[in-house]
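Here is chain A:
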Amino acid sequence: MGYHLNFALIWRHFDKLWSGLILSLELAVVSIGIGCVIGLALAVAYVSGNRLVRGLIAAYVEVIRNVPLLLLVYLVFYGLPTVVDIAYSNTTSFVVTLSAYAGAYLVEVFRSGLDAVPRGLIDAGRSIGLTPGQRLLYVRLPTMLRIALPALSNTFVSLFKDTSVASVIAVPELTYGAQWINFNTFRIMEVYLVVTGLYLVTGYAILIGLRLLERRYAIGR
Partner candidate 1 sequence: MPIGPPLLQIQNVQKSYGATQVLRGVDLRVAKGEVVTVIGPSGGGKTTLLRCVNFLESYDNGSIMIDGQEVGYRDVAARKRRSERDLARMRAETGMVFQLFNLFPHLSAAENIMLGLTKVRKLSRREARDKALHWLGRVGLTDKADRLPSELSGGQQQRVGIARAVAMEPKILLLDEITSALDPELVGEVLDVVLSLAAEGMTMLVVTHEIGFARDASHRIVFMAGGAVGADAPPREIFAADQPNERLRGFLGRFTAAHRL
Partner candidate 2 sequence: MLGQIAYAFPFLLPGLWTTLEVSAITVAISTIVGALLGVGLVYGPAPLRWVVRAFSDIVRGIPILVLLFFVYYGLPITGLNLQPFAAAVLGLIVFKVAQVIENVRGAIGSIPRGQTDAAKAIGLPFPERLAYVIAPQALRRFLPPWLNGVTDAVKGSALISLLGVGDLMFGIQKVVGRTYEPLALYGFGAFLYFVINYALSLASRALERRFSYIRE
């Protein structure tokens, strides 16, 4: 081997990793927030829409799910500004991409959640005289959200990991922080050990936290 691990230089630049981790989390939170809005709206549109609406939503979902995230990031960052005349920052560009990406996955999560709402509940809503809109708002959506909670948690943790792709367009998140330290110190092994640890600890901490929340609200176990 002959190689001695030396973490001193990593700790000296740890602020880069720390601020990167915070940004990664912010990116994931904002994207899942926007993604939920997209996902909910499209899931409701899907179950109540006509064939054309369904087809368009299915196309959006399938395209996003079958194209590498890296390519979507490039497409939005380098491709879109050539036709849309708005200047946006690297970070904004990535948030747009990751939100659209999250939206596509969440449409599926919410749609199958709506499918899983027991018929009896909807009938019960009908029998006490709720209109279709009221049934959606007071019966189907709240029940669906609880059914969808575990999948929502998983999606959030995956999005957190996916933020690492933002490093390719120089968004200063965690992976970018690692590359910056590599470039300046060449303690590559140490950097990736620390960064891997940060991703793991953060990801699992979030997951455990969300599972505890689910236990309080989730149904259908």
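How were these picked? Simply put, all candidates are chains of the complex that A comes from, given by their letters.
Worth a mention:
Here, a contact is a pair of C-beta atoms (placed from the backbone, for glycine too) under 8 Å apart; a residue touches a chain by one contact, two chains touch by 3 or more; residues count from 1.
Model, not experiment: these values are computed from the prediction.
In the assembled complex, chain A touches candidate 2, while the other choices in 1 or 2 stay out of touch. Listed in rising order, the residues of chain A touching candidate 2 in the complex are 1-3, 62-63, 65-72, 74-75, 78-80, 82-83, 161-165, 167-168, 175, 178-179, 182, 188-189, 192-193, 195-196, 199-200, 203-204.
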